[in-house]
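In what follows, a single structure is set out as C-alpha cells and then discussed.
Shown here: the complex without one of its protein chains, the others still in place.
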Amino acid sequence: MAIMKLFNNNPYFKYILGTIIFMIIVFIDLQIGLFASRTVNLLIRVVYFSIVAIGFNILLGYAGQISLGHAAFMGFGAYLTAFISNNFGLGFLPTIILSGLIPMIFGIVLGLVALRLERLYLAIATLGIGVTIEFVFREWVWFTNGFSGARLSRPEIFGFAFNNSRHFLLLATFILFLVVLFTYNLIRSKTGRALSAMRDSNHAAQAMGISLLKYKLIAFALSAFYVGLAGSLYAYAERYVHPSTWGAELSLDMLAMVVIGGLASIGGSITGAGFLVLVPRLVQDLPVIGGITNINFILTGLAMILVIRFMPIGIYNWFDYKVIQPFYYKMLNFDDPGGDD
Amino acid sequence: MLKLDNISAYYGNINALSNINLEVEKGEIVSLLGANGAGKSSTLKVISGLLEPRDGDVYFKDDKITGMEPEKIVDHGIIHIPEGRQIFPTLTVAENLKIGAYRIRKSTNWQNKLDDIFEYFPVLSDRKEQQGGTLSGGEQQMLAIARGLMAEPELLMLDEPSLGLAPLIVKDIFKIIKKINSEGVTILLVEQNANMALKIANRAYILETGEIVHSGNAEDLASDEKVKEAYLGSKH
Amino acid sequence: MHWQIFLQNVFGGIETGSLYALAALGVVLIYRVSDVTNFAQGEMAMFSTFVTYTIWVYSANAGFPYPYVAAFIGALIFSAIFGFLVERVFIRPTSDSSLLGKMIVTLGLILIVNGSAGAIFGTDSYYMRRAISGHIRVGNMIIRPHSFFVIGLAIVIMLVLFYMIKFTMFGVAIRATAQNDKVAKLMGVPTKKVTAFTWIMATMMGAIAGLMIAPATNVYTGMMADVHLKSFIAAVLGGFTSFVGPVVGGLMIGILDNLVGYYISTNWQTVIVYGFLIIILIFKPYGLFGEIPKKKV
Amino acid sequence: MKILEIKNMTKRFGGLVAVDDLSFQVEKGSIFGLIGPNGAGKTTVFNSITRFYDPEEGEVILRTQDDEINLLNYKSHQIANFGLARTFQNVELFGNMSVLDNMLVGAHTNIKTNFLIEGFRLPGFRNKENEAKEKAMDILGFLGLKKLANQFAKSQPYGVQKLLELGRVLMTEPRIILLDEPAAGMNDSETDKLSELLMKIRDEYNLTIFLVEHDMGLVMDICDEIVAINFGKSIMQGTPQEIQASPEVQEAYLGGDDEL
Partner (left out) sequence: SSQGVDDNTITIGSVGVTSGPAAFIGQPYYEGMRAYFSTVNDEGGVLGREIELIQRDDEFDPAQARDHVEELIYDEEVFAIVGQLGTPGVISSAQLVRDAGIPSVYFGSGATELTELGENFFPVQPNYVYEGKLMAKYAVEHFEAENIAVLYQNDDVGRDGIQGIREGLAEMGMEEHLNEDAVISHNPNESDFTAQMQRVLVQDPDMVIVFSLSQAASLIVRAAEDFGLEVPMLTTYSNADASFLATIEPSETAPNAIHNLHVMGWLDVDEEGLAPLNNAMEEYYPDSVINAYTMAGWVAGETFVAGLRNLEGDITWDNYIESMNNLEFTDGLAAEISFEPGVRQGVTHMAVSKVVEEDGEYFFEQLTDFMEF
C-alpha cells in the first residue's frame, strides 16, 4: 500500500525503481552470466532505440509533427561518433553530446520545412529528405568510409573501457534514465504543454500566445538531438556503422515504435522500442515454424496489426488505461478518472 | 410510425439512456427536451443506428431496425441531422447538398429538390461553390439542415437545429419545419429553445439523466408550472 | 546530335515517369477515400505481378493463343479478390483506429505481403514482356510503342478517376466518407462498401501498374522498392488531392532523373532530384495541383 | 477610455466583402455586444483582431493607460501578450490534455522559463509552475470545475467545455476578452446562469468583455452597448433598448413578432 502511494505521489519513483531493478539484474548477470550474450546485445539495442522512440514521441506524440526522415539523424549521430572518436579522439561524453547537437542543427532545418508542410506532405517530404541524406552518406566517403563502413571501439570513461557488453548495457541504461527524467520534466512543464497544445489545436495554441514557429523548431530540434544521441550509442554498441542501415525502413520502424508502444508516453516509447527490437527476434526462434522463409517478417507484420486491432492506443497506454489505473483507483480509493472509451 | 421499446444505451460504462419508451405517430411533430447531457442526442443516435442500444428495440413502420447499419436505416426513410453542424468541410455547398440526395439518387428529379432548398435558404444559393468549411457558423448550420432535407425523409430528426442561428433565421427554420410537416413529413425535434419547440410540437417528451420524466401534449407541458421552472428559464 | 540525346532522355523519362504515375494513382485513390496512406501499395502490386507472371507463363506453356491478354485479365480478377481480402481481413477490423494506427497497419501489410511473396514465389528474378514489344528508331533515338501504351493507360485511369470523384454521386460519396464517415452514413452512404470498393479499385490499379513496371525491373520481390518511393514522392509533388498531380509529378521525376543522370552526375542523381523536388514543395506546400485546404476558426 | 478601437476595417474573401469599412469602439470595463445576421462578418472581425486573418484595410487599436498598439502589426501568438484573449465559435480546446493542463496553457506567456530550466529543474522552476497551478485551481473553483481538473478535456460535456474555454482565457491575465457565441447550445436557464457569470467575471477580474451572440435574451440583459452589423457594415450602434427599437435591426436581424 505504502509503496503504491509512493508510486502515485512521486512521479519519478517508478523510473528510479525500474532503473535500479534493471541495473541490479544486469549486475547479477555480470557475476553469474544469467543472459546469453545475444540477450545482452538485444537489451542494449532496446535501450538505445528507447531513446530514439522517446525523441520521436516528443515530435509525433506530443507535438503532433511527423517525420519519416529521422533515421538519417540517427545515422548522422552514429557517423559523427565514429568520425570524432577516430579523428579527434574526444572522450565519450563530449562525443555523444556533439553527436546529438550537430544533428539537432539539421533538425532545426527540418523544422523550418515543417513550418510550410503538413501531415502527409510533411511525412513524404521528410521521407525524401531522409533518403537524400542516406545517399549523401554513401557518397561522402571521407566522412563515412562509404560502403566499407565506419569502425570504432567501445568508449572509455576515466580510463575504464566498456568492452564488456554488460558494462556497456549499464552505461546505456544510465543514459536512458537521464533522458527519461529530462523528458519527464520537460513534458510536464510549459514547453511540454505548449507542444501538446500545438498538436491539439493550432488556433487555440496561437491564441494563448504559443508561437508555432518556435515550438515546431523545438520539437524537431529536441527529437533530432535524442535520435542523434541514440545513434551515437548505436555506434559505440555495434562498433560499426554501415550506410544502408539508415533508410526509410528504419524511419518507418521509429513510427511503428511510438504508435505501437503508445503515443505521448515515455513508457510507451520504451515498450514500442522493445516490441520492434524483440518481436522479430522472438518469432525467428519459434521452434516449429521458424524454418519457413520470411516467417519473421510475416509474423512481425501480423503482430503489428494485431496490436493496432486490439490495443489501438498502444500497448503501454492500453495497459495503463485498462489495467494499471483502475488498479490504483481501486487500491487507493481514488475517484475514478472517467475518461472516454 | 416510430416506437422505442424499453431502450437502454451506454458509452463504455457510462449509462446514457435507461428504459426509454417513446412513440411518434405519422404526421406528428414530437419534441424531445431536457438539460445538457440528458440523453436527447443519444436517443436520436439510437434511432439512426449510430449508437447500438444494450437493451430494447426500435421499430419503424412495423420493421425492427435495432442494430441495423445507419445507411440501411436511411433507406427506410429516417434522416438524422446531427448536432453541431457536421457538414463536410472541403466539399462545396453544392456537393454537400448532393450527398444529401444520396438516398434518392436513383430518382431523376432530385435536381428540382435543390431549387426548393435554395428557396428556403437563399444564402446557400449564393455560396454554392464555396467550401463548406469556410461558411460562417450559422451558414453551416443551415447547410446541415438543408442537406438533411435533400433526402426527402419520411421521418426527419433534427438535433438542435437553431444552434448559432440569428433570431430571424430561427423563426424561418421553425416555419420550414412546420411546412414540411404539413407536406407529410414526420418530425422528431431536439431543441434547447424549449419555448419554440413546444410551440410547434404536437407532443413532447422531457428527459432527465437518461430517463423520460414527463411526456404529453405540448400545450399541456408548456403550461405545466414544474416544467416551466425547470426547463423554460426565467423569462416565463 | 545534342538535341537527340536530350530528347531521348526525355522520352525515356516519360516512359518511366508514367510508371510512377500509374503506381501513384492507386495510393492517391485510397488516400482520398479514407485518409489512409497505404504504404503497402507497392508490395501488393508486386504480389499481383507475381500472380500475373505465373498466369502468363502457364498460359503460354499451355499453348494459349494470347497469353499476355490472359495474364492481363487474370491480373484484374486476382487483384480484385486480393484487394477485397486485404480490406476485409486487415483494414476493416482496424477501421476504428487513428490515422497513425492505420499507417502502421499498412506497414504491417508490407511485411506480410512481401514476406509471403518471398515464401511462395521464391527469391529469383523473372523476365516479363512489355505489352507491346520492340522499338522504333528515329534517327539515333529509339522510341518504344510500349511507352505510349503506358502513358495512355495512366491518362485514361487518371481521367476516369477524375470524372468519377468530381462528378458522380459515388465520387462525392467517397469524399464525404473520407471527411466524416459517421455523417456520411447518416446520409445513407454505405461507407463500408465504399471503402471496400476503393481498396479493390486501388489494388487493381496496382496490379496494372506492376504489370507495366515489370518489364523495366524484372519480376522479383524487391521490384517495387524504388518505384514505390518515387510514386509517393510523385503524388506529393503533384498534390495528393488531385489525380492530375501524380501524373505530372511522376513524369517530372522520370524526366528529371534522366536529365540529371545524363548531364550532371549519376552518383548524385538521387540527391539532386529529391533535393530539387523538396524545394518545389516548400514553395508549393500542397503540391503543384493540390487543393489548399481552407481553414476557418 | 476606449480600450479597443476598430478603424475602417475591410476584409475580403475573393469577391466577397465579409467586413466592409467597419469602425467602432469598445469602452473599457464594459460588456460590449456585436450582433448581426449569419454571415454578417462577426467571427471575421474577431479573427482579424486576433490576427488569424489579415484584413486588407484598417487598424485595430488596443489602448492601455499609457500606450496605443495597432494589433495588425503583430502575429496571432503575440496578441495574448497584450492582454487580449478570445474563445472560439466552435469550441477549440486541447482535447487530449487534462482540464488543468488546458488552464495552464492559458498561463503560457506568464511562465517565463525555457526548456533547459524545465528539463533539468533548475532553480526557480517549481515556484512558477506552482503559482500557475494555484491560480488555475482558483479559476476552476470560480467556474465550478475544480473536481474535473484531472480529466480529459475532450470527454467533458459541451457546457463544461465552453466554461473551460472561458477559464483558459482568464488564465492569460487579460484586459479584454472576446467571446464568440458563449451561449450557443445552452437552454434558457443555463443561459441565465451564464449572464450572471459573465457580469461576475467582468467585475472580479476587472476586464472588458466583447461578445458575439445570437441569444437576444443574454445580449439585451448584460450588454452596455451593442453594435449591429450586416454585410460587414455597421447598421447602428447603441444601448440594447435603442438597438431593439431600431427598425433596420428588426428587419435585418430580429425579425418581426409574427407567429409561426
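When the chains are written out, they are named A, B, C and D in that same order, and each has its own residue count from 1.
Definition applied: a contact is a pair of C-beta atoms (placed from the backbone, for glycine too) under 8 Å apart; a residue touches a chain by one contact, two chains touch by 3 or more.
Because the structure is predicted, anything quoted here is derived from the model rather than measured.
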Task: Displayed partners of the chain not shown (whole complex) - done: A, C
Task: Absent-chain contact - pick from C:92, C:129 or C:192 - done: C:129
Task: Touch criterion as defined above, residue of A:81, A:126, A:173 or A:296 at the omitted chain - done: A:296
Task: Touch list for chain C against the chain that is not drawn - done: 5, 8-9, 11-13, 15-16, 19, 114-115, 118, 122-127, 129, 133, 135, 137, 142, 144, 213, 216-218, 220-222, 225-227, 254, 257-262, 266-267, 269-270
Task: Where the missing chain touches chain A, by residue - done: 36-38, 41-42, 45, 138, 146-149, 151, 234, 238-240, 242, 244-245, 280, 284, 293-297
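We take it that only the chains that are shown with their structure count from here on.
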TODO: Pick out whichever of the two, B-C or B-D, is joined by more C-beta pairs in contact.
DONE: B-D
Task: Centroid distance [mean C-alpha coordinates] between chain C and chain B, Å - done: 43
Task: Interchain centroid distance [CA atoms averaged], chain A/chain B, Å - done: 49
- [ ] Quick one: which residues in chain D touch 2 or more of the other chains?
- [x] 43, 52, 88-90, 92
Open item on the list: Which positions in chain A are in touch with at least two other chains?
Closed with: 203, 340
Task: chain C contact footprint on chain A (complex, rising order) - done: 60, 113, 116-118, 120-121, 123-125, 127-129, 131-132, 135-136, 139, 203, 248, 252, 255-256, 259-260, 263, 292-298, 300-305, 307-309, 312
Task: Complex interface listing, chain C residues touching chain B - done: 169, 172-173, 175-176, 179-180, 182-192, 291, 293-296
TODO: Report the residues of chain C in contact with chain A in the complex, numbered from low to high.
DONE: 31, 37, 39, 90, 93-94, 96-98, 100-105, 107-112, 114-116, 118-119, 229, 232-233, 235-236, 240, 267-268, 270-271, 274-275, 277-278, 281-282, 285-287, 290, 295, 297
